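The complex is shown incomplete by one protein chain, all other protein chains being positioned as in the whole.
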Amino acid sequence: MSPDKQDLDAFRREVRAWFEKNRPADPGFLLPQSFMEVGTDEQFYFLRDWQRKVYDAGYLGMAWPKEYGGGGKSQTLQDIATREMVRQKVPFMTNTIGLNWAGPLILNMGSEDQKNAYIKGILNAEDIWCQGFSEPDNGSDLGNAQLRAEPDGKEFVLNGSKIWTSLGKHAKYMILLARTNLAATNKYEGLSFFLIPMKIAGIDVVPIRKLTGEFGFNQTFFADARISESCLIGQEGGGWQVAMATLAFERGAVGGQAGGHSMMSKEVSEVVRLARAAQRNGHPAIEDPVIRDRLVQLIMEERSLALNSARARIKPLVAERPGSIDMSSKLAGSEYQRRLNQFALSLQGANAAYYVGDKNAYERGQWQRSYFNSFSATIGGGTSEIQHNIIGERVLGLPKS
Amino acid sequence: MSPDKQDLDAFRREVRAWFEKNRPADPGFLLPQSFMEVGTDEQFYFLRDWQRKVYDAGYLGMAWPKEYGGGGKSQTLQDIATREMVRQKVPFMTNTIGLNWAGPLILNMGSEDQKNAYIKGILNAEDIWCQGFSEPDNGSDLGNAQLRAEPDGKEFVLNGSKIWTSLGKHAKYMILLARTNLAATNKYEGLSFFLIPMKIAGIDVVPIRKLTGEFGFNQTFFADARISESCLIGQEGGGWQVAMATLAFERGAVGGQAGGHSMMSKEVSEVVRLARAAQRNGHPAIEDPVIRDRLVQLIMEERSLALNSARARIKPLVAERPGSIDMSSKLAGSEYQRRLNQFALSLQGANAAYYVGDKNAYERGQWQRSYFNSFSATIGGGTSEIQHNIIGERVLGLPKS
Amino acid sequence: MWDADQRPVIKFSDEQEQLLGVATNFARDKFPLDRARKRIAASEDLDRSVWEEMVSLGWLGIAIPEEFGGSGLGLAEVVTVVEPLGRHLAGTPLVSTTLVAQAILVAGTPAQKGVWLPKICQGAIAALALVEPHGDWNLKHLTVQARPEGDRLVLSGIKTFVTDALSAELVLVSVALANAQALVLLDKAALGAAVIEREVVIDETRRSYRIKFDGVSVATTNLLQPSLSAAALKQIDEAACLLLSAEMCGGASGVIDTVVDYLKTRKQFGRLIGSYQALKHPVVDALLMLDAARSHLYYAAGIFGDPIEGELAVRMAKALAGDALTFASDRAIQFHGGFGFTYDCDAQLYRRRAIWCEAQHGDAAHQRRKLADMMLDLQT
Partner (left out) sequence: MWDADQRPVIKFSDEQEQLLGVATNFARDKFPLDRARKRIAASEDLDRSVWEEMVSLGWLGIAIPEEFGGSGLGLAEVVTVVEPLGRHLAGTPLVSTTLVAQAILVAGTPAQKGVWLPKICQGAIAALALVEPHGDWNLKHLTVQARPEGDRLVLSGIKTFVTDALSAELVLVSVALANAQALVLLDKAALGAAVIEREVVIDETRRSYRIKFDGVSVATTNLLQPSLSAAALKQIDEAACLLLSAEMCGGASGVIDTVVDYLKTRKQFGRLIGSYQALKHPVVDALLMLDAARSHLYYAAGIFGDPIEGELAVRMAKALAGDALTFASDRAIQFHGGFGFTYDCDAQLYRRRAIWCEAQHGDAAHQRRKLADMMLDLQT
């Protein structure tokens, strides 16, 4: 089945050409770097159209089954297309929860009806998905989720609240972790997992203003919202296992994602360019040896992330502490981004004080914004502090804190 | 009683002149920086002679009572003399435990007999003192001391072990915290405090080799060593209070010390000098902007320590978080010393690899040694990690870890 | 300043003590943080009533001689007012107005002093126009030009980050005049011909403007004494470092309290999060940085104006206060977890203030570079 090298090279050339030709023009406003940052309608519709265009060209969901709307081709081809999107820095695929979390989950354990109902809409961005995992009082403690889904005949009645629901306003569906059994002896066994419609009575989506001043996240309130029992995926009481499987998809720890990149990280090369443009005592900042030293550190650090991935593919070179690189990549990557953005800000001299919206802000103030947004990765999905615990305990075998 | 400014200025000139004239010549070997580092007999006898000389000149124990061997003068004069010793960087006073811990304690709560027996020998360095607080298994947990002092008629029988006894080999006396009552309901109430002779049967002092490769600390073993009940100071069962009072003297939190400096810290000016001497690509290292940046950071940090002390003397400027500067000075000072020494090492280029004893080592390898020795302050007396806890809990009111 | 034993001494006057007490209470009462948030949304640049109170307390004249209506004290006393205001993120024109007054004191003609200093004591707001679009911190890197035409000067070019330009009765502009640096005073009338545009800046408590001077002209009598303009620029730079340090020390103290409050009340995994060393210890580090910066601040305040040591001290104070506020506010966002990522959490207000203050008159790295050149080239 797998294509030979010549075919792959030909495909790579084709993809490269397509994206070079079809990459969207500058929209005239600052684009977000991930689906979590989509704060305005103009950003959303621009990104939705772009995903649709990529899907129509055949470069998204390439390895998903043809009968549900996928391309029915090999994962290798999708990987080539995805990496080309990263390489060319085209905008990301905005239906991220659908493509990376819900879709793989439905294909993996959904019913035939569910596959028919959901997969195509995920790929063409017709149906936007959001996720309902975190709750306001249990930020880092997913197993303690308190949102109640009370069985009532062939329905469940939802009460409670979820937080950090990105795209909640635009979403048609949500993947939801909820508590169906308060009496379970083990808190994990009281949880169930649902695919629920968002546009029903009793669900209210309230925008949360981010530290950037922009929007993107929401808090979702549930007040006697009724859903059908057919929304359940997995067993009633088996929600924790489904949630863990979903997070494994999200992390890319197992295959099955639709492809397309979902995050546009900043790169040190952009900061080097900034250092050439910024002024210090009438000279380009890049001539300052202290700034050069810091730039070299950041260049090495960025390269470390890529080289760690490369080494993780070589078994004998990770045998000493298996899982170390995989488990630390989120910590290393997110903290690197925070530091990179912070340094980029400091390079701007007096102009670091501009913000998004000022016409004189360097590159539309993207560095100011991306520094602030970088905290979403050092806080969300397990804070950097919790990541340290996890690595210390699971990789080094240190006692629990 | 307190002398006027003219008298003080005259005295300062006198002291200055005396130390300039009498400061010892370079002994031809590397001197230790504190009593904890006295590792050879030649170092010990050199330092003992020097303390004796300073005492004979009248510049030590100036404010201690005349009847026991002190000078009977004002503390202000002693402070002037002490600061002059620091300023001129003359060798430190080696009977540190006697001058700063045991002496003030005996003067404060000892009997007339004890004062007559001990004070003069402390001052003239005839009688060297050591301390027996820490135990091998309870490094940071003093209240948990297990060394047993079993009452037996008019004697106590000592069994167990103390660690980090500096000058143990030369010491005539020890201040000792020991457990006299195993049945006490509260572990602190089972402790008593003693002034004991070291040269008796059943006490064995075994040198501990430090990470520097040198000696200076000892472990002291007690096997059925018998001491008289007159060695007790304070009440039987009141040892914890006496120990806390002693530590308060040691920290300089209350007055009463004999004066004379006990520690010779490294200064950044010496590192600046080193940076002028070291070579980088045929140029003095001090011309390298990255090195300059680091030097400036260290200069500011050293100045911070002095300025913090100056600010701590101005009430309205410490009202916001009282005790903050006092409680953090050990942490800030010891970590500064460690970083300063480490940087000084790195400045030496290829020659950083020399060690004490090599004739080509920069300044006899003192930086290599002082970097290693700097850990005694970041570990001893409550590690830097424990200091963070203490400050967080007592100054900021954060919950206990 | 060193004592007889060559230990540094911090001078602290009775007036400083008194002002610190008054300003601490004033700032706490008048500037609770929800007020800072309301100010952000307010349509007027200035809260006139609070400003009038500050004027009536005499704060605008603290460092102005009595002959001009001031108290005849110094910048050390201004520090004790600015620090508590910084703690509460007050965004008032006090600092910029004080800096303009300092420049006039150093280089103003008798006439300029006689006109402007009394007005400032009585509450006239003054703004500083020093920064240019290139963003260079070197104040001598000037592209705004003043061209003599008869007894007038015709200005051209753009200044940025002029705070409170619309409320100001006076703007002090640095210009290149015949290839030398010069300082010009522009009153409201002169400013009429300039194009003034609001800027979007990261510290939302500030009202900042970009001014295009093309075509603006003023009488040459508005020039500060040319022979003293370098000295005036130096005075502005050093005084700015001092007062920004005060503002940042106050800010660092405020944000440490903010995060400590959260760590004492928020639970995760059944424990108060402040009991975790991963959060507790960095906050202690922030406190140590603040303690050091604050000691440098009051030392610098006490010896302000000393030819060399004075400049060293203000630059050290700014470098350390900048690092302290930057670190404390960055960690405060992180340690608030999800809440820290929201606009409602006060940590972001302090983080924005840190970026603003660091962008003004040179960040910590810039100060260290200057310090290195001052300290390391002399044989010691």
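When the chains are written out, they are named A, B and C in that same order, and each has its own residue count from 1.
Going forward, contacts are C-beta pairs under 8 Å (C-beta built on N, C-alpha and C of every residue); 3 or more make two chains touch, one makes a residue touch a chain.
Note that the coordinates shown come from a computational prediction; the quantities given were computed from them, not determined experimentally.
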Task: Visible contact partners (per top-of-document touch definition) of the missing chain - done: A, B, C
TODO: Sort through A:108, A:360 or A:389 and give me the one touching the missing partner chain.
DONE: A:389
TODO: Go through chain C and note every residue touching the omitted chain.
DONE: 276-278, 281
Task: Positions on chain B contacted by the hidden chain, ascending - done: 134, 136, 138-141, 163-164, 208-213, 217, 278-282, 288, 290-291, 342, 345-346, 348-358, 360-361, 365, 368, 372, 375-376, 378-380, 383-385, 388-389, 401
Task: Residues in chain A touching the chain absent from view - done: 8-9, 12, 79-80, 83-84, 87, 269, 272-273, 276, 286, 289, 292-293, 295-297, 299-301, 303-304, 306-311, 314, 316-317, 320-321, 324-325, 328, 331-332, 385, 388-389, 391-392, 395-401
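Rule of thumb we're sticking to: only the chains that are shown with their structure count from here on.
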TODO: Considering only mean CA positions as chain centres, point out the chain farthest from chain B.
DONE: A
Task: Separation of chain A from chain C, taking each centre as the mean of its C-alpha atoms, in whole Å - done: 40
- [ ] Would you kindly tell me how far, in whole Å, the mean C-alpha position of chain C lies from that of chain B?
- [x] 43
Open item on the list: If a residue has to touch 2 or more other chains to count, which residues of chain C qualify?
Closed with: 276, 365, 368-369
TODO: Provide the list of chain A residues touching at least two other chains, using ranges where the numbers run on.
DONE: 288, 290
